[in-house]
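One protein chain omitted, others in place.
The chains carry the letters A, B and C, assigned in the order they are written, with residues numbered from 1 in each.
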Amino acid sequence: MIKVAVNGYGTIGKRVADAVACQPDMEIVGVSKTSMNADAYVAKARGYPLYIADLSKRADFEDAGVPVAGSVAEMITKADVVVDATPGGVGLKNRPMYEQHGVRAIYQGGEKHATAGFSFNSSVNYDEARGRQFVRVVSCNTTGLVRIINEVDRAFGVGKVRAVMVRRGGDPGDVKRGPIDAIVLDPVTLPSHHGPDVQSVLPHIEITTAAMIVPTTFMHMHAVQMTLKRPATREQVIELFRAHSRIGLVKGPSGIRSSAELKEYMQDIGRPRSDMWENGVFEESVSVVDGTELWLFQAIHQEADVVVENVDAIRAIASDVPAAESIRMTEEALGFVALG
Amino acid sequence: MIKVAVNGYGTIGKRVADAVACQPDMEIVGVSKTSMNADAYVAKARGYPLYIADLSKRADFEDAGVPVAGSVAEMITKADVVVDATPGGVGLKNRPMYEQHGVRAIYQGGEKHATAGFSFNSSVNYDEARGRQFVRVVSCNTTGLVRIINEVDRAFGVGKVRAVMVRRGGDPGDVKRGPIDAIVLDPVTLPSHHGPDVQSVLPHIEITTAAMIVPTTFMHMHAVQMTLKRPATREQVIELFRAHSRIGLVKGPSGIRSSAELKEYMQDIGRPRSDMWENGVFEESVSVVDGTELWLFQAIHQEADVVVENVDAIRAIASDVPAAESIRMTEEALGFVALG
Amino acid sequence: MIKVAVNGYGTIGKRVADAVACQPDMEIVGVSKTSMNADAYVAKARGYPLYIADLSKRADFEDAGVPVAGSVAEMITKADVVVDATPGGVGLKNRPMYEQHGVRAIYQGGEKHATAGFSFNSSVNYDEARGRQFVRVVSCNTTGLVRIINEVDRAFGVGKVRAVMVRRGGDPGDVKRGPIDAIVLDPVTLPSHHGPDVQSVLPHIEITTAAMIVPTTFMHMHAVQMTLKRPATREQVIELFRAHSRIGLVKGPSGIRSSAELKEYMQDIGRPRSDMWENGVFEESVSVVDGTELWLFQAIHQEADVVVENVDAIRAIASDVPAAESIRMTEEALGFVALG
Partner (left out) sequence: MIKVAVNGYGTIGKRVADAVACQPDMEIVGVSKTSMNADAYVAKARGYPLYIADLSKRADFEDAGVPVAGSVAEMITKADVVVDATPGGVGLKNRPMYEQHGVRAIYQGGEKHATAGFSFNSSVNYDEARGRQFVRVVSCNTTGLVRIINEVDRAFGVGKVRAVMVRRGGDPGDVKRGPIDAIVLDPVTLPSHHGPDVQSVLPHIEITTAAMIVPTTFMHMHAVQMTLKRPATREQVIELFRAHSRIGLVKGPSGIRSSAELKEYMQDIGRPRSDMWENGVFEESVSVVDGTELWLFQAIHQEADVVVENVDAIRAIASDVPAAESIRMTEEALGFVALG
């Protein structure tokens, strides 16, 4: 059993914890929080030992009926692998602690590539993660782009990618972040940093990206265009995607044409936390113009798509399970089914 | 086994169908839709026989891989009770069909009181529903008001209720409805119709209400004020609510102070569709001014709170199970637990 | 001519500056900013001398083509009255500077009553402001409540006020603040601080308030209920409001029933910055229940209603113009007309 600690039990951390807990070869030895709130009740209900960053806040938790197992430093000593799901930039500060204890760590996309020295995607470079102490699972948007670009590149060769990402302003439970009524350029300067981030996993891909933030909470939406080195039909591209377990096809007769309806569908089919771990590629949008210019829309659930990559990343650095087997195990444990 | 058909498999219908399906004394004999969309895939995945309003649209469903069991008229003949969850006003048109087949029907709050002739709440008038062919479960907002008013009235006597309801603009998956950036008075004239609707269940309660619509999707929020006939402390009121299984108390240490965070908590504790069947009364908001003026905030999940009332309403008209036993059965089957 | 400086040229400051600049007895001697942005271009276009808080940032402005006249401390020396429109809490820190220079100052509602020692409303206590060095114009919401409560109290006597305030999440140009999809209780505890703030101007009024924040930007909306000491009809109340130049009546045939439509109307009739300086009382909502319980909805434009009070407050402390004459002058200069 791989002993896993989740440092930062928030939006991503709580999802990774549940995904880890249901794997046959992993167990949760602890999760951590910095201050008392509803997530602590959730950790308690799930039976995860709760560690806290600052023991002087112990009373805040215990007065609320949530027992505290100890400090984060103590939690680290019990783990084979730490999933660092702390806010962006904090992971870098945690690195000396992980080094000192000789514990492996999985970082999230909020950290820079250099913090881990290796950027991970299950379908691209699982084997190269072997033996590493630190691995970074790239961000939700980058993961979503990498999945489809890699598939299309292997099948038809990708000459150039242009992607416009329309990002949700905040997660559903984040009531402080805006905007309320604005389309915000983030950043104003072009291209955005997302292209280089894709190249941290797929260095040979030429890609230009633009990004905006809008007042929604459910999912990001990407308009992606790729020039193909070898001609393809839309049917060929759709078949390619259908064969990839982490690329979901949103069918035309579903009538789903928005992030909100897609999230509702995840909810209706009983996914935990209504999570969509797959890319949501809109089948009707897949188009090939002039034989070599592929266009499509895809929805990316910012809270969820990296969860399954985290589970694989744990196996990649802490077991000898091969890539395809890890992907299969991860998905079987979560009860993946083809959508639609 | 009570055979239940759900006429109108949408936001409310799909929730009632699942709640019915898990009851030990009920079964779903069919659900109906008017046109093909994602809900039809959900019905198929759940194994509910799908009937359609207009058989000329059969090919739309079957081409999408969803078998059609027959027409709505056929579905009705197989049921002991129909839950009519069609859009507001359609229920009235359906009434002759139910009368012709001699089938019992549960209406929703979108229908007028007169359509059923009896407005229902599990805690108030379950016994009076016995033997009726038609019963109307009052709307989400009315159900939420009735639950707390009735409890406070029984314990302390309620002189006068004043409630301001801030309503969500549309359900999460409803992408056509607004507003986007407005607070809409609905209606502009005061008082709103919600007061008389409460009186359809609690005729002796004096109540004045005002209602607005805002650009959110998760829950309604009520600011409620009641004058008490007998003095009470906030602690007494809180204990009263704690003892009622359908009034949930949102605890202070949870840090939850919004509709969105409360919805997220429902999601995290694993509720199906993140549903909150209970009123969400914010414990810290419960205040008694001058000994006899009670104030509180409560969140009402528009898609969910009436679901459990529908299940009880079915038993009330089609079984001899007593009220308290029905409430217990409904909640045990759904896995109700105390929140927090 | 009263020489006025505006310390903090932002949402409120830029509006007050323009309102002051068009008064026959006042002039703007300077406005201040802390960092370069679009407002600096606006100040330049308006011809207001621009002072900055930190002279080390001078190049940021001048490189952008905006000349800097000097430091805030220099600006203060040129003024008879400073309108302090800095963010909440900063005004308190500025007080020693104003005391040192012996300059009068008008604070905004983001400061506590104690910072100025006197809370102002043109219709209530203009004369009492005479001779004071510091005066605080109460917040937008409080100003809006005070205007109607005071009128009703004078005419019929007010026994008790209950108000629920549904507040906009952020101003239209503020793209960082949320919520995006939530109704946030602010504060969760009841009653809210708005009641005591009304009492800082109208100490004898008994009032209980509740407040929420919603994802809109245009205006706040209040549902207000007052018990009257002497019976009144809705027509009498409407006439009372019609006679007050800062209480606007939104007429039924306009079809306006939301904050957004009301803002659009201000825009259409050519108001500068689409500002609504008046309370927007919805005429159709004004209702009297049982002869002595008044209900109404009013919209309050958070960016605008205090602007005219600021202009009067300047006259109250720095001239011998009587209250009624100041109100008339302020409104004539701005081109007030009856709405509708």
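Heads up, the rule we're going with is that a contact is a pair of C-beta atoms (placed from the backbone, for glycine too) under 8 Å apart; a residue touches a chain by one contact, two chains touch by 3 or more.
Quick caveat, the model's predicted, so the values are computed rather than measured.
A.B. asks: Need the list of shown chains touched by the one chain that isn't shown.
C.D. replies: For the complete complex, the undisplayed chain touches A, B, C.
A.B. asks: Out of A:T143, A:T217 or A:Q267, point to the residue that touches the absent chain in the complete complex.
C.D. replies: With A:T143, A:T217 or A:Q267 as choices, the missing chain is touched by A:T217.
A.B. asks: Which listed residue (B:E74, B:D174 or B:E206) would be found touching the missing chain in the intact complex?
C.D. replies: B:D174
A.B. asks: Among A:A73, A:L185 or A:A243, which residue is in contact with the omitted chain in the full complex?
C.D. replies: Going through A:A73, A:L185 or A:A243 one by one, A:L185 is the residue touching the chain not shown.
A.B. asks: In the complete assembly, which of A:A243, A:V289 or A:A324 touches the absent chain?
C.D. replies: In the full complex, the listed residue that touches the missing chain is A:V289.
A.B. asks: With the missing chain put back, one of B:V184, B:L228, B:M276 or B:M329 would touch it. Which one?
C.D. replies: B:V184
A.B. asks: Need a quick check: the contact residues on chain C for the chain that isn't drawn.
C.D. replies: Counting over the whole complex, chain C touches the hidden chain at residues 14, 36-39, 41-42, 45, 60, 63-64, 172-175, 180-181, 217-218, 251, 253-258, 260-261, 263-265, 267-270, 272-274, 340.
A.B. asks: Since one chain isn't shown, list which residues of chain A touch it in the complete complex.
C.D. replies: 162, 164, 166, 168, 179, 181-191, 208, 210, 212, 214-221, 223, 225, 252, 257-261, 282, 284-287, 289, 293, 295-297, 299
A.B. asks: So which bits of chain B touch the chain we can't see?
C.D. replies: Here the touching residues of chain B are 169-170, 172, 174-182, 184, 215-217.
Here is the rule we go by: only the chains that are shown with their structure count from here on.
A.B. asks: Go ahead and note the Å separation of the Cα centroids belonging to chain B and chain C.
C.D. replies: 42
A.B. asks: Hey, how far is the Cα centre of chain A from the one of chain C, in Å?
C.D. replies: So the centre of chain A lies 46 Å away from the centre of chain C.
A.B. asks: Of all residues in chain B, which are in touch with two or more distinct other chains?
C.D. replies: Residues 181, 217-218, 257-258, 260-261.
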